[in-house]
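Every protein chain except one is present and positioned as in the full complex.
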């Protein structure tokens, strides 16, 4: 990593970590093995007193049925100062989520504290993320070219979809810092879990604990589902999942 | 019904009726036989001066193309008082929509006057409703585990989707009372009709009248569609559907 | 066109043009040939200092993956004055988007400055538009019968979906005038381009210029996509698309 | 009126009427004499089956306690097509609400179907309206310079307040046509009544009827207020106001 | 109380308690004696793990600077089923907040789980509440006649202001039951504290504890304010309030 080649789109000192911290052994595979994961994990986080869940009504998935798990690689965007009429003409492009793709390790989830009303990630960017082996992206802000990202199988959860580019409108000011995503503080390396119901951000330090408890809960839910299929009357269904 | 076994999740006296009143003979099948039903039925309700229509932009379907008809079995949820940090730890679960599934007769539609920001119905609950033979559910509030409910073929129209459970956050305080669903008063036994365009709540006492008028309107629309396919010039198309 | 038969649903003098101005030669086919068009075209419009882009989060597509290009045929609706309780009973239908279908030339896009909260276009109307050879419709306001319009393959981008009819609630007061669609001024003959990311309204007088620049940009993007597929490291990807 | 001098800011043919129709004799004074008028008038309109009431939560007053009554002089604004970066530099001012002030007769209420996000009426415009003897203005859209309009005692009910000018962003396309104000159709000459609770638009043809019924209702309310002050127990208060 | 005369506007069995439980001795006076109370009390509730605070941006005060403390007398409204066109003509008035005024004891705060878009409390109702000695009202929903309620000095915190009556549109279905007010569960007898920053609902059982802690906090804040006035440098200001 010492001699990682950079894109130059963002100053080196604004990259707080060259790589998001790696998830504890087995956590990603363990979470992938659970069914209906965001519901179960949200319950576990409730019981452990951990915040970090965002509804799918807020961060909307681009690919129905998609489900991802992986460590967060964070990006922060803010508006540019100059008038877009001028920056577009002069092609002043200050977006640097490509640096995040450059730094991404396989399985990473790019998480963007973005700018509303404009695209913080387009189709070519999504294709690049896919090639880098990323699991997908979470964007608090707009994205575009959803047919493109769907086409390459790169799922994104975003608050908005718009053709309007962020290139001339926003600036990436930090990579792998702590960010605010839809009201949740996300740190690089936090475990991101996303599906049709929403997104959970699990603090890295608590991921093993969350996984273990989620496994128990999942087993209990499976038993309950079997009881339902077996025709157990509602009042006799096992409780507690 | 006299010795219907209950779940105990809600006090017996808070169940206003043990079963939603049955729809008039033929109404459910009659409405099912109509194409594009919510539009036609909304028109009939307009012409009869009956309110009761909610847009799909408000109550959003989980399964595109799904269409249900059936009598409403109503549920009312309100927030719990204790802090979720404490109720989650102590597992204070006050949701009782399982009692609704327990009481449901085949074809019923569970209609929940729910709490926003949290899930008022999850995947196991949906699976239970499916097994009980319900047509589906309408939820003013959040739901979760949509992959699960889609998987078992149980369609839901809800205002929100979120992984955040209502278990520790809400309490079911009434079953089969009159409720407020997205601004419409719904009584148990009202006929619920839902499709991709939205939801109609037809007062039970007027359901026969609505069906008859809808049939005539539907026949007129069919004639119009045939005229279109036959190449009739626009100014010569039959009016009045 | 001189003796075009009209529907009589709107006064002749309220039709500002009997046909939307035709697009410059080759523009429609040229735009159709581009991939991911709204993103590219929005960029071109930015660089040329042209406004006119609306997010898919605002104008939501009814058919995922649909993509249309064509000249705008504009319609303006405002509320009726009488109480809907009375107009519904007396069947006072003042909608006249059928006149737009009547006037439509193949490839036209019907663009409606509509009324929120009610349907400005239903299933039979969509089917009529399809038969007339229209590319689809853009509706600032509600639509209904989306299963119907999907069934006949007529894509619509709309701000809302609702079963509530506009028939007794709104009046079409102008065809082929200048309108306001989600904050963008649209003139008849403006080139409409819509896909999963949103809608671009290209002023007719600038359409050739926009197309040419979009072609160059598209070629550059294709090159970039190939470089990604070829495994070019992120810092070495070609810039500037 | 034949030789009324115009401002030239809008084409003569876009002025549908040189003056808003005059209110029936005594209606303005009669409504002014009532206390708490929008509540009473909204009730009367309900009982007569007339729509036309907008909440103060939507059209917010600039001057607490202000109350106006008068005939509507209507204005319709839509966005300009050119980029504001260019129109601002070239000073392309297409607003023409000054023509409305020019045409206003004493007591008129300027009612603007405006553009959101920008100012449709500023301080100098308000001062001009005041000098012309207008009662005030209703603006569906932004206004600015509220200290100025308050300073000259010209009350405005508007949906937004913003320093951003409409001058280079919008165009006045019609005066004294039928417009849509927050979902209500308003015609020139409709009687506008506005206070801290909101705005009522009374169709001119029904104004006498509304006033008469409002007077009776007001008298009943006065009696009720006196009964309250007199200490009548709540169950014995007169009903029916 | 046994022979309390009722208004008859709501069935006797729908009144869960004839009077809201009385606050613990000294609590109301104690809270009134604190300055800037909602901020301090919200802090105390945070520290004790009690939910129950609603922003003034949601429940907006009608009288700037007003501040009230008192036990909640609760009211629940839901929509009527019949069309307002018919109920208004037939004068089907199902609102019963006057029964709440009838039952109110001096110092009570009427808290309404109301219907949005319509008025749940008007001027005459406010005047009645004032005469009964109520401290004021909290309304999740619309209110009207704010000039009237301001005139008699009866402060209300409401989500909306509108001239549209609820009389023909809503029905009061419960008095002194548990309700949901802007996401907070409120029980009769809960202590309501409201000022320019918002509303706190303090569970009755914890009110003494909250008051005591609030007093200590208030004293600390007073000390801090004095230190500021005395010119203490910012880094030396006492912490911890």
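A, B, C, D and E are the chain letters, set down in written order, and residue numbers restart from 1 in every chain.
Keep in mind that, in the parts below, contacts are C-beta pairs under 8 Å (C-beta built on N, C-alpha and C of every residue); 3 or more make two chains touch, one makes a residue touch a chain.
For clarity, every value in this text was computed on a predicted model and none was experimentally measured.
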Q: Please pick, from D:6, D:19, D:48 or D:105, the residue that touches the omitted chain in the full complex.
A: D:6
Q.
In the whole complex, not just what's shown, which of A:78, A:92 or A:208 touches the removed chain?
A. A:78
Q. Which residue, E:55, E:133 or E:153, contacts the hidden chain when the whole complex is considered?
A. E:55
**Q.** Touch list for subunit B against the chain that is not drawn
**A.** 83, 85-86
Q. Can you name the residues of subunit E that touch the chain not displayed here?
A. 35-36, 38-39, 41-43, 46-47, 49, 53, 55-57, 65, 67, 195-200, 221, 224-225, 228-229, 231, 233-235, 237, 239-241
**Q.** subunit D residues that touch the omitted chain in the full complex
**A.** 5-8, 84-85, 88-89, 91, 93, 98-99, 101-102, 117, 119, 122-124, 127-128, 131-132, 142, 144-148, 160-165, 167-168
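In the analysis below, only the chains that are shown with their structure count from here on.
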Q: With centres defined as the mean of C-alpha atoms, identify the chain lying farthest from subunit E.
A: C
Q: Farthest from subunit B by Cα centre, which chain is it? Let me know.
A: D
Q) Per the centroid of Cα atoms for each chain, what is the distance between subunit B and subunit E, given in Å? A) 33
Q.
Centroid of subunit A to centroid of subunit E, CA atoms only: how many Å?
A. 41
Q) Which parts of subunit D, given as residue numbers and ranges, touch two or more other chains? A) 49, 83, 85-86
Q: Pull out all the chain pairs that touch, please.
A: A-B, A-C, A-D, B-C, B-E, C-D, C-E, D-E
